[in-house]
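Only a single protein chain was left out; the remaining protein chains are all shown in position.
This part shows subunit A:
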Amino acid sequence: MLTAITRAFRTPDLRNKLLFTLGIIVLFRLGSVLPTPGVNTVNVQQCLKEAQAGDAANIYGMVQLFSGGALLKLSVFALGIMPYITSSIILQLLTVVIPRLEALKKEGQSGTAKITQYTRYLTIGLAVLQSTAFVALARTGQLFPNCRQPLLVNNDVFTVVTMVVVMTAGTSVIMWLGELVTDRGVGNGMSILIFTQVIAVFPSELLNIFRQNAFTFVIVMLVGVFMIAAVVFVEQAQRRVPVQYAKRMVGRRMYGGTSTYIPLKVNQAGIIPVIFASSLLYLPQLLVSLFGNSENPGPIVQWLAQNFVRGDHPVYMVTFFVLIIFFTYFYVSITFNPVEVADNMKKYGGFIPGIRPGRPTAEYLNYVLMRLTAPGSLYLGLISMVPIIALVVAGASQNFPFGGTSILIMVGVGLDTVKQIESQLQQRNYEGFLK
């Protein structure tokens, strides 16, 4: 393992890529702690400390997780990658609905590039919206409901506009940094940035637990190691559907005749269903925080406040679970198209032994995939339930560090990045990280 790392650093171009990625990460973290001009840092620090002592902070759960604590510090990169993720989700969903986008997606590389460009425009739009909403919250003091100190240095319109503009530009800079990593570093830039933010809050949270109770700390660590192992196990699991290619002669050369397989992962959808479900369940909380303070909240808002704001309410848990399973199937059906795969195989003379090419193959693939996704979706649901269960059973805090989403992100991105480094390494040496 260690020799593999030294070998990675001895390879010149790989070393440059790794150092480049590390440099970008450092820049990114720097922007995440640099306060936006106009913020009263002293008061914000104090309010943050008060908010962490209570458990008011969980309203912003998902956003807070993705911003690595930058959000409530009102830093330059406060919005983090959330606008980009949201706009990617929106465009992904719109692809199913709008025929023009679907046509673009089918066009291949150039169409995908266009969709990416739309995603980027939408990101800036969302960033303007979110930063405006966010600075307005900070200005009226609703960001920390229990804290009565002014969060901004002065409340005139010019300062507020400057802050909004800076945060928006910060989001675009994050987007650029991510693309730079994808282009010149290792791994997928955006996911590495998310990874950084998720990891960044770990040490302080673990330290918090350790300070409260050393015994809980040991148990949390044990559970964490066990869960990481389990997640790695399931993420790597795949079913290999055998494919036989017919031999054919082209000129005097012989082609094909090989047998390969189509790898179908147990969890083909990755972590996206969890993100979809959390983003959707964040909406009722938002509604309640917007309308719940009025004198006479309507019956709907009251019902939402009773059932959906607390993470450990049974209705919330069941809805979360069902949503995750639904989105797993939904996303798998978007990303893997059995008909297309079967057609491609038929075109190149491939077939699954015992099954006719064409429609029967597509049906077979669909059957295998649907059956395989059943445990996959259950696993995703269960993993994301872990922090909630821990909350109920052990009375742990809501920001339980080994939350399902953070572990899934850590393991998923980590595995992916290591695999990419590995394949780069194998261009020069045979032995890599994974044996």
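Just so we're on the same page, a contact is a pair of C-beta atoms (placed from the backbone, for glycine too) under 8 Å apart; a residue touches a chain by one contact, two chains touch by 3 or more; residues count from 1.
We adopt the following convention: contacts and distances are computed from a predicted model.
For the chain that does not appear here, its UniProt entry gives the protein name "Protein-export membrane protein SecG", which is one of "Xanthine dehydrogenase, molybdenum binding subunit apoprotein", "Tryptophan synthase beta chain", "Protein-export membrane protein SecG" or "4Fe-4S dicluster domain-containing protein". Contact with the omitted chain, checked across A:N188, A:N307, A:S333 or A:N366, is made by A:N188.
Residue-level contact of subunit A with the missing chain is found at 34-38, 40-43, 76, 84-85, 88-89, 91-92, 112-113, 115-117, 119-121, 124, 153, 158-159, 161-162, 165-166, 168-169, 172-173, 175-176, 178-180, 182-183, 188-191, 194, 235, 270-272, 275, 335, 408-409, 412-413, 415-416, 420.
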